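All protein chains of the complex are present and in place, except for one that has been dropped.
As written, the chain order gives the labels A and B, with residue 1 at the start of each chain.
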Amino acid sequence: MSLANRSLVTIDDLSNGEIEALFSLADEMAELINDQSKVCQGKIMASLFFEPSTRTRLSFETAMHRLGGHVISAVDIGATSLAKGESIADMARVVGSYADIIVIRHPWEGAARVVADYAGIPVINAGDGGHEHPTQTLCDLYTIKKERQTIKGLKIALWGDLKYGRTVHSLAYVLARFGATILFHPASGLGMPEHVLRKLTTEYKGELKRYEALDQVAKGGLFPIDAIYITPSIPHQLAMMPDISIQVELKTGVDALYVTRLQEERHTPAVERQGVKKDYPVVDKKLLKEKEFKRTLVMHPLPRVDELAYELDADPRSMYFKQAARGVPVRMALIALLLGAKEVTIPKEDDSFVQKVDYPIYRRDSGVRCPNPLCVSNQETEVRYINPEFKIVSLKPLTLRCIYCEHELQPQYIASSDWHQGMLENKKYHSADSWLVRRIKPGNLIIFDTKNEAETRGFKPSSYVR
Amino acid sequence: MSLANRSLVTIDDLSNGEIEALFSLADEMAELINDQSKVCQGKIMASLFFEPSTRTRLSFETAMHRLGGHVISAVDIGATSLAKGESIADMARVVGSYADIIVIRHPWEGAARVVADYAGIPVINAGDGGHEHPTQTLCDLYTIKKERQTIKGLKIALWGDLKYGRTVHSLAYVLARFGATILFHPASGLGMPEHVLRKLTTEYKGELKRYEALDQVAKGGLFPIDAIYITPSIPHQLAMMPDISIQVELKTGVDALYVTRLQEERHTPAVERQGVKKDYPVVDKKLLKEKEFKRTLVMHPLPRVDELAYELDADPRSMYFKQAARGVPVRMALIALLLGAKEVTIPKEDDSFVQKVDYPIYRRDSGVRCPNPLCVSNQETEVRYINPEFKIVSLKPLTLRCIYCEHELQPQYIASSDWHQGMLENKKYHSADSWLVRRIKPGNLIIFDTKNEAETRGFKPSSYVR
Partner (left out) sequence: MSLANRSLVTIDDLSNGEIEALFSLADEMAELINDQSKVCQGKIMASLFFEPSTRTRLSFETAMHRLGGHVISAVDIGATSLAKGESIADMARVVGSYADIIVIRHPWEGAARVVADYAGIPVINAGDGGHEHPTQTLCDLYTIKKERQTIKGLKIALWGDLKYGRTVHSLAYVLARFGATILFHPASGLGMPEHVLRKLTTEYKGELKRYEALDQVAKGGLFPIDAIYITPSIPHQLAMMPDISIQVELKTGVDALYVTRLQEERHTPAVERQGVKKDYPVVDKKLLKEKEFKRTLVMHPLPRVDELAYELDADPRSMYFKQAARGVPVRMALIALLLGAKEVTIPKEDDSFVQKVDYPIYRRDSGVRCPNPLCVSNQETEVRYINPEFKIVSLKPLTLRCIYCEHELQPQYIASSDWHQGMLENKKYHSADSWLVRRIKPGNLIIFDTKNEAETRGFKPSSYVR
C-alpha cells in the first residue's frame, strides 16, 4: 500500500496499521542505514523552522541525506518572512513548487495544517506551538514497542509540563489508540489542557478518572497523579475502577516514565510568576529506587534541563538517547513512505480502542472564532484567507473543536438559517442549551458567540434565550 | 556559445539573444526537471544572503540541487562578518577560492558588482539593495513570454512601490530593450527613481512622457499613471503621442499588471511618516473587472502583503505562483550556463530597441563621491579599497552615473589636468556648465563636487565659475 502524497499533521493522520507498517520499515532502515542512498535520490526536502530547533531539524535532514535526497533549509525564519508580512499559505505554495516534501515547525498552533492545505506536496508537522509533534511521538512509540514488544496493556506515566509540552499531547492520543493506560503527573499548574483530556474521552474507548488533589493517589505510595486514563485493555477489576484497585494494579509497576522539561519559551509571564520552576518534579536515582520503577523505561524527548538527573545516563532503564537515535530511521521510513519511494503492507488493523466518530463540520461565517490566541486562524497575516472551521463534537453542551489547533469552545447562542416562510419576524436566535439545538438540521445551524453578533446579523432573541 | 565564467550583476549583463537562449534552455529544464542531476555534478554553489530571504534563496538552492550540484549557504550573515569589520571584497576572494559559483544578496547597492570583481568565479546578483534583482526579472520576463509568446509591443503596467522595489528597476530596463511600452503607476510618493527614468531615455529608443499629477490620465477611465515609456515598436499614432491617442491605445487593454508590495524594510523614517501605507493601491476583483484588464496577466514578485487580494488566487489571469515556480527552471538554466555545463545557440539578436552608447569612464580621485548613502562605494569597510568610478553619461548638464549603484550626480566644477605650460597661475577650475567642459579632453577632465575640494587640490577659480 502506498502512503504517497499524504501529510502527517497530527498523529491521527496515520492509522494504527500504518504506524505498525512504518515501524517495520524503520527496522529495515535501521539495519542497513548506509544502504538507503538510492531510495529518495533526486528528491528535495524543504526544512522550514520558524522556531529554534537543532535536534529535530538535524534528525530530519540526516534522514533525508541517508535516503540520498537533498535538503533546502530555512532556519529561524520567523523574523524573515513575517517581517515582510507574508502568510504561511503563500509560503507553502511557493516552497511547494520548489521541493518534493516539506517539514515545518511553527509557533502557531494549526500552522502545519495550513501548510498541508496549500503546499500541494506532502507536509510533515515538526511541531506546531503547543499543539502536536507527531514525529516525536512516532520515535517515542517506536522505542516503547522495541523495548516492550507491544503497547497494549502498558501503564505509562506522563511527567512534568503537560500543559505546554506538545509531545505529550500527540503521545497521549496514540497511547490511548494502542490500548495503554496513561497516568498524568503534571508539575503544579501545568496539567493536560482540558481539550486534550476531553478528546481522550470522546475519541477512545477508555475512561478518564480525575483526582481533585495532586497528592490524592500519593497516599498509597505511588507518585502523585492528577488523572488517569484507563484503557479497556487492562484487567476487569481495574476497569471497575474503585481507587483501591487502581493502586493495587499500579504497584505492579509503571512500564514507562515519560519526562518532559518545563516549556519556558511558551509560558506567559503569569505562569512565570507562579514560580512553577522551583517545585518542578525531578527524576533521579532516588526516585527510581521505588519498586514500581524497577523495570520502567525512562524516556524524555530532550533537550532536558534539570528534571532528569545526569546520574541516570548510564542506567540501563534510560532510553532518552536511544529515542533520539531512533529518530533517524523512523523519519527515514516516514519520508520514504510519503514520497512514495517505499510501499508497505498494512497489517490487519486493531482499532478496538478507537471510537469512530464523524463529527459534523461548522464553517459558516457567523463571527465564531477559535478562543486560542496562538491558533493560526487568529493571526493577522492569516485572517486574510482562513475562514474559521470547527467540528461539532457535542450538542449538549454545544461544543466546537477548532480544526486547526483542536482547542474547544462552547458558544452560547444558535439560530437556524431556515426561518419559517422567510418572514423576518421568525428570524430568531436561541440559547445553545435549549432543546432547539437538536431540532435544527446541522446544515442549517448558525452559531454565535455573543448576543451582539446575532443581533448585528439581524436575529432577534427568541423565548429560548436566557 | 558558452556563457561560462560570466557574471549576472545587472540585467544588462545578458544580451537579448542570450536571454532568449536562456529561456529555451529553461524550457528544456522544466520539461525534464528530474533528469538534470548530472549537469552540475560535483559543482558547489555558495549562497550568501546578507539580507533575509527565504523564497529567492530556496529557489536558487533547489535549482542547484536539481542540477546535481552542492550548496554551501550563509544566511543572515550581516551580523557575522560585518561585526568583524570584514570587507565584501575579502569575503568574495575567500569564498571564490572554495566554491564554483556565488549567489549574493546584499543590502548595499552595487555590492554584487564588487563581489563579481573579486571572486574570480561567476557571481549572480540575487538583489543588491534597491538597485537590481536580475534573476527575478528573468522569471518575470519568462512568464510573460510563455503566456504571450512575445514582449514586443506589449503594454505593461508597473504598480506600487516603484522607488524601493528593485525588481521593477531591472524589469523596466529589460521591457524597454524587448520593445514593450511601460506604464508607471506608483503609490503616492514612491515613483521610479530619477536615475532609472533617465536611464530609460538614454539607453533605449522609446520616449518617456511624464504627467504632472498622478490622476491626470485617470480622467479617461484608465488607472492613474505618473509616466509612460512608449516603445517605438507600437503603432505610429501612439508614437506621435498626443495624450488622446495614448488613452485610446491603452483602452485596448493592459497586457500585464506587475504589482509590488511596499518595501517597508528599505524605507526611511521620513517615508514612514508620510503614511504611504494607508493609501497604497490595491489590486482586487473589483479592479480587474475593468475592461482594460480583461486579458491582463496579474503578476507579483512575492511576498505580497495587502496590495494583492487573496480572492484573485484562483483567477486564471493570476500568474504570481507560476512566476515563483518558474524561478527554478530559469535559475537552473542560468547556473548551468554560467558554470559552462551547458552551451546555447544564440538566436539572431534583435537589438532594435537598444541605443548603443560607450560612455567615457571617470575614475580620477578628485573627491567626487556617489550621492547614494546605500552605495557599496560609501561603506566604511569598503572605502579602504574601492575608488569611486563613474560613467560620464552627459556633458550638458554634466552627469556622472556611479558604476556600482547607477545613481547619478551632477557635479558643479571641472578642471583640466593639462594646464597650459604647467604654470601654476593656469591651474584653474570652472563651472561644469561652461563651454569648457567640451574643450577639455576626456582623459584630462577633473571633476569636483565643491569649490572647496578644487581649492584644496590647488586650483583657483577661473572666470568661468559662477
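Heads up, the rule we're going with is that contacts are C-beta pairs under 8 Å (C-beta built on N, C-alpha and C of every residue); 3 or more make two chains touch, one makes a residue touch a chain.
Fair warning: this is a prediction, and the values are worked out from it, not measured in the lab.
Touch with the chain that is not drawn comes from one residue among B:Ser97, B:Thr252, B:Gln410 or B:Asn426, which is B:Ser97. Between the chain not shown and the residues B:Val75, B:Val123 or B:Cys139, the one that touches is B:Val75.
Among A:Gly189, A:Pro303, A:Pro397 or A:Pro442, only A:Pro303 touches the chain that is left out of the view. Within the full complex, the residue among A:Ser37, A:Thr252, A:Gln355 or A:Thr450 touching the omitted chain is A:Ser37. Within the complete assembly, residues 34, 37, 52-55, 57-59, 61-62, 65-66, 71, 73, 75-76, 261, 264-265, 302-306, 310, 321, 324-325, 327-328 of subunit A touch the chain that is not shown. Although one chain is not shown, part of subunit B still touches it, namely residues 41-42, 44, 46, 48, 70, 72-77, 79-81, 83-86, 90-91, 93-95, 97-99, 384-385.
Following the convention adopted for this analysis, only the chains that are shown with their structure count from here on.
Inter-chain spacing, taken between the CA centroids of subunit A and subunit B, is 48 Å.
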